[in-house]
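For reference, the structure I am asking about is given below.
Only a single protein chain was left out; the remaining protein chains are all shown in position.
Just so it is clear, A and B label the chains in written order, and each chain counts residues from 1 on its own.
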Amino acid sequence: MRSPLLRILGIALLGAAIVVLLSIKLNAFRDYQIAEIAVYVTAVAGLTVLTGLSGQISLGNGAFMAIGAYTTALMLAHLGWPFVAVLVVAGIVSAATGAIVGVAAARLHGPYLAGVTLMLGVALPFLAFVYPSTLGGDQGLNVVYTQPAFLGANFPLTRWQAWISSAVALVVLVLLANLGRSRVGRNWRAVRDDEVAAALAGINVAQARVLAFVVSAACAGLAGALLAIITALVAPGAFTITLSIALLTGAVIGGLGTLFGAIWGSLVIVLVPVYATDVATSHGLSTAVASNIPIAAYGVVLILVMLIFPQGIQGGVLWVLRLFGISAARPSRQASTPDAMPSAGETPARPHEKEGTQ
Amino acid sequence: MVEFLQFTLSGISFGMIYAAIALSLVLIWRGTRLVNFAQGAMAMFTTYIAIEVIYHTGSYWTGFVVALAAGIVLGAAAELAVIKPAQGRPELNAVIITIGLLVLLEGLAGIFYGGQYRSFPAAFSVTGLHAGSTALGVSRFDVFVAAAVLVTTLLLAAGFRYTSAGLRMRAAAFNATVARLSGIRVARVITVGWALAGLLGALAGLLVSPSTFLYPNSMDTIFVFGFTAAVIGGLDSPVGAVIGGLLLGVALSYAGGYLGSQVTALVALGILVVVLMLRPAGIFSGAQVRRV
Partner (left out) sequence: MSSPAEADGGQRASTAGGAAALAVEDLVAGYGEVLALNRVTIEASGASITAVLGANGAGKTTLLRAISGMVRPRSGRILFDGANRAGRSPEDMARAGIAHVPEGQGVIPELTVEENLRLGMMAWPGMTRRRADRGAALAEAYERFGVLADRRRKLAGTLSGGERQMLVIARALIARPRVLLLDEPSLGLAPLIMAQVMDMVVRLSRESGITVVLVEQNARAALSIADRGVVLNLGRVVAAADAKDLAADVALRHHYLGF
């Protein structure tokens, strides 16, 4: 019986192989999309762990991405460190911010937590305007990044960006998978399901919750760092509340609390708008209208997925696999539903997540 | 000193708009225990409808009334079409659905009306009023804004207090089980709650759009501040919503006035964090802190 760790590493290596293959076969724009998807996977994975495993909703993870991105831009511009080192520092700085936010939010639940994180997502980018000399104001900062010399002069930048983003994403996924299986992950689920019971069982609830924020912020920070070198520019306009909302919806559409869900969700976030725009322009609609069609489509997708497949794409995938008798998942924990009439005013308070592969 | 007065008065005017949004969120929260993240977008959409009506009929007040009616219809329709089907599912699903509604409405507005900023007329003159020779920093329109929200709020409060329909809504909000067992059609009551919230949102949109211009994302920040006001006041408390709105409006007016408009969001964040650290369920949430 292969150990879970080996299985996780195996899947990761498979993923890496797929990415390498695709990046070589496809054109530069597709490579850019692969990189973009990888960025989202990194951020969404952190968020899905925060919200799905520890039960804390965050509408402000875009702010942590901004922190990672700006840290990267500043360090590359002023310190000239190698990117890996910059990446680590960006992750640490975001993690530290996550700790602060987590401590401030430790006693908050549900909509109150949503409110604080929403406000964070909206307000933080304004720091760029408050300190325009260092942070570049509305125009933002250019990101000075050159690919490593060992690649040779002919190696396309976009392919390298795809590789490094995917590598970071895969590493993050592996680490999160292990974290999810460890005592930390179990503590998170316990806190999510019943705080009082968890506290009585000896779990330090506040610590668990703050740790979840730290992890989620670190992931978002790394994603932001990658975004910085991919787009070569960091500006407040890239980190609006729209980004935070996109992250959350990606996590939910993909399947909240599942790491594969982070992948599916990121694919949706990046590819659906592009596909919808293509369809729209191919039907001869004006650009003004066409550029809004993906937005409207995105909204419809969100609503339909939530109404029809609340466990998201990963839930659908597992269902299909089970139909074919392939039980890749651990037995999913059924939230027992009473035969009662759904009480109109009293919806259950916690996201009941059905676990898939972690 | 004059500046202080100006900031205070204009803060009250904006604060009333935040209060209207906050109140609509509280209405929905009490009925369905969820936050309608699409509230601002709905308001934006009904304001676009108003502008179309105004353009075609030449009458501001016709557009005003139609927008309010559209708000009622939109609120009820949203509840019936996408919220009710999601009932009984985890709360997060319904939240995402409202976010989906938000995105959908903004997309539709872009498709039907285009993305450019449009100016929206004000009901009354927007020239500053003076007390003697001192500029007050507010206009007739600002006074109208405050009055409109105040009157609507008082009417709603009276309705809730003194009518059977209001009693049904309050009973359903406090204890849906006992309400249903008393024969109250809670599902219908909830739809009415969303309709009223839609009305309030539409009103807010009409009142704020002259200042912010109208474009698909124009209500985003107003919504965020309205949500903040509701959270500060306590999502269970209509009184808290209004007071939270006023406090926030005035505080942000001072911040924007004395420190520059870039810091208002950051100040709002600060206020929110401080209030919630002291009272995690809002200032006026009362004895029953519903732990979600």
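Odds and ends about this structure:
Operating definition for what follows: a contact is a pair of C-beta atoms (placed from the backbone, for glycine too) under 8 Å apart; a residue touches a chain by one contact, two chains touch by 3 or more.
For clarity, every value in this text was computed on a predicted model and none was experimentally measured.
Among the residues B:A81, B:V178 or B:V274, only B:V178 touches the chain that is left out of the figure.
Of the listed positions B:V143, B:L167, B:V239 or B:M277, the one in contact with the omitted chain in the full complex is B:L167.
The omitted chain makes contact with chain B at the following residues, 164, 167-168, 170-171, 174-175, 177-186.
One rule holds in what follows: only the chains that are shown with their structure count from here on.
Distance between chain centres (mean CA atoms), chain A to chain B: 30 Å. For chain A in complex with chain B, the residues that touch the partner chain are 51, 57, 104, 107-112, 114-116, 118-120, 122-124, 126-127, 129-130, 241, 245, 248-249, 252, 256, 288-289, 291-303, 306-307, 310, 342-352. Partner chain A is touched in their complex by these residues of chain B: 29, 31-35, 82, 85-97, 99-111, 114-115, 172-173, 176-177, 179-180, 186-187, 190, 216, 220-221, 224, 227-228, 230-231, 235, 260, 262-263, 265-266, 268-269, 272-273, 276-277, 280-282, 291-292.
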